[in-house]
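Read the structure below first, then the notes.
Some chains omitted; the rest stay in position.
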Amino acid sequence: METNKAKRVEIIIEAPMEGRLTDALEAAGVTGFTVLPVLGGSGRSGRWSREGQVSRAGGMVAVISIVRPERLDGLLEAAFKVVNRHIGVVSVSDCEVLRAERF
Amino acid sequence: MLETIVTLAVNNLLSPIILFFVLGLAASFLRSDLSVPEAAAKALSIYLLFAIGFKGGVAVSDHGVDRMLITTLLAGVVLSFAIPLIAFGLLRVMTRLSVIDAAAVAGHYGSISIVTFVAATSVLQSQGLASEGYMVATAAAMEAPAILSALWLVARYGAVAGDSTGEREGLLREILLNGSIVLLVGSFVIGMITGKNGLKEIESFIVSPFKGVLCLFLLDMGLVAGRGLRSARDVLKPGLVAFGVVMPVLGSLLGLGASLPIGLSVGGSVLLMTLCASASYIAVPAAMRVALPEANPSVYLTMSLGITFPFNLTLGVPLYLTLASLAGS
């Protein structure tokens, strides 16, 4: 199958910041992303779990965006501005996509 | 008087509500895997907000809106603005928290915990004490102002104000339109509009099963509080723990001071005191993550949910009830 090179960006960020992140992505011209729920995790600020939580404060989400390589920098800059002062992890990996015209 | 407090406190401690909270705490201390799914916990909290908002609204529609309602709401707003300032001063004296952490914690204590409020209501009920229906509206009015005070404190004491304007833009709207405020106020207004007839239609959903649902919710809060306490042991310096007990009592006195001139019933006074004494654990933490991300969440969550909430639930409310009764008689 014909595939094309792209970048897969995965941003794990605090739930209360989700809206700001996705707004920033859209403002940077990134219209494609998917939000996955996160159950819990651990980092420098210790372990946490979403079980039984009512507040959004304690939770995180994972935002995945697949973009053409040339769009990566714009995306990362937008993401960085939001994540900067906040808890969060941004990683990028290479991937190949089907139906590249969609990205 | 001591006797009354003790009897009250003991009765309170042996109510199913408290015992389920203790069960949750115990289960998480023992590292049981007992847990309530996130969606179920949220559904429980939606139910509680819906039920108490609606019942409050019906009570107001029943007794009519009057000047006291307005005064109480205003008093609540002022207290919510003011309490963080006091809390901040106390924290700077009693603890070594940074300006930002102290401001964040202070913001939590100005705002309110709706479950503590509900628990106080059920203590009043068991004592046969009535209270003003609009106390629910006061609760809603007190949720947000404290957050602004916290942010003002940070700005005033020159801590990193590095928040980009873009971020701050939406913040105020976000705080005021926080899901729990909207649901509480919305249900309150609907209760006011539909009144007793509306209540009759949904009574067997929001009145009779209420306490049972509350038990489950407190079980979950015990689990979450216990988990928080376990993982934040290092955070709990003696000064902080002391603050977590002193501050609610201080807050309750401020509430009592406000309720007397307004002329609230004893029940109403207890509720206002409880609102002042309680610390937020839903709305404010979420706002703080956005507005003051540098503040350490395990400090304010542990204080609010791990220290002050159990204190109010077990000893605080009976104490406030005793104080209000003394002041009222």
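Chains: A and B, in written order; residue numbering restarts at 1 for each.
What we mean here is this: a residue touches a chain if its C-beta (ideal position, glycine included) is under 8 Å from a C-beta of that chain, and two chains touch if they have at least 3 such contacts.
Being a predicted model, the structure only gives us computed values, none of them experimental.
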Counting the whole structure file, what are the per-label copy numbers? A x3, B x3
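The rule is short, and it goes like this: only the chains that are shown with their structure count from here on.
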Approximately how many whole Å separate the CA-defined centres of chain A and chain B? 34
Okay, in this complex, where on chain B does chain A touch? 35-38, 41-42, 45, 162-164, 167, 170, 220-221, 223-224, 227, 231-232, 281-283, 285-290, 293-294, 296-298, 301
Flag every residue of chain A that touches chain B in the complex, lowest number first. 14, 16-17, 19-20, 45-59, 81-82, 85-87
